[in-house]
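Please see the structure below; I have some questions.
The complex is shown incomplete by one protein chain, all other protein chains being positioned as in the whole.
Then we have chain A:
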Amino acid sequence: MRNQIVAYICNQSVSFKIMRRDVFQAIADPKRRAIIALIAVQAMTPNAIAENFNTSRQSISKHLKILSECDLVKQEQQGREIHYSLKIEKLQEVDAWIEQYRQIWESRFDQLDNVLSNLKKDKK
């Protein structure tokens, strides 16, 4: 019973994490977008990333942790250092999401084209 409860709580926290961490949360913050832009070009260490900002190394680590949890970055150990690089394919989820809205407008305008062509017929 106790194990079940623990398992339940763990599952809850897992599903909560999935809900909270996705690519949209990753790009919601301007600083994270700037980090994404940097590591899209080349893999970088947290220190090298931090040199581009006027903030503490801790703040960069916090953002990198969120980006990792959003599954947007990969980490590679090179000697004593960890290099972060971008999983660029994850960003395509954003395009897929936007594409839905394009389709909504397309469906709308198909209908409007029909409405207008009927109006033109009525006028004649």
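Note that contacts are C-beta pairs under 8 Å (C-beta built on N, C-alpha and C of every residue); 3 or more make two chains touch, one makes a residue touch a chain; residues count from 1.
Basically, contacts and distances are computed from a predicted model.
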| item | value |
| --- | --- |
| Protein that the absent chain corresponds to, by UniProt name, given "Cytochrome bd-I ubiquinol oxidase subunit 2 apoprotein", "SRPBCC domain-containing protein", "Branched-chain amino acid transport system permease protein" or "ABC transporter ATP-binding protein" | "SRPBCC domain-containing protein" |
| Option from A:Gln42, A:Ser59, A:Gln75 or A:Gln111 whose C-beta touches the chain left out | A:Gln111 |
| Hidden partner chain, residues of chain A it touches | 27, 94, 98, 101-117, 119-120 |
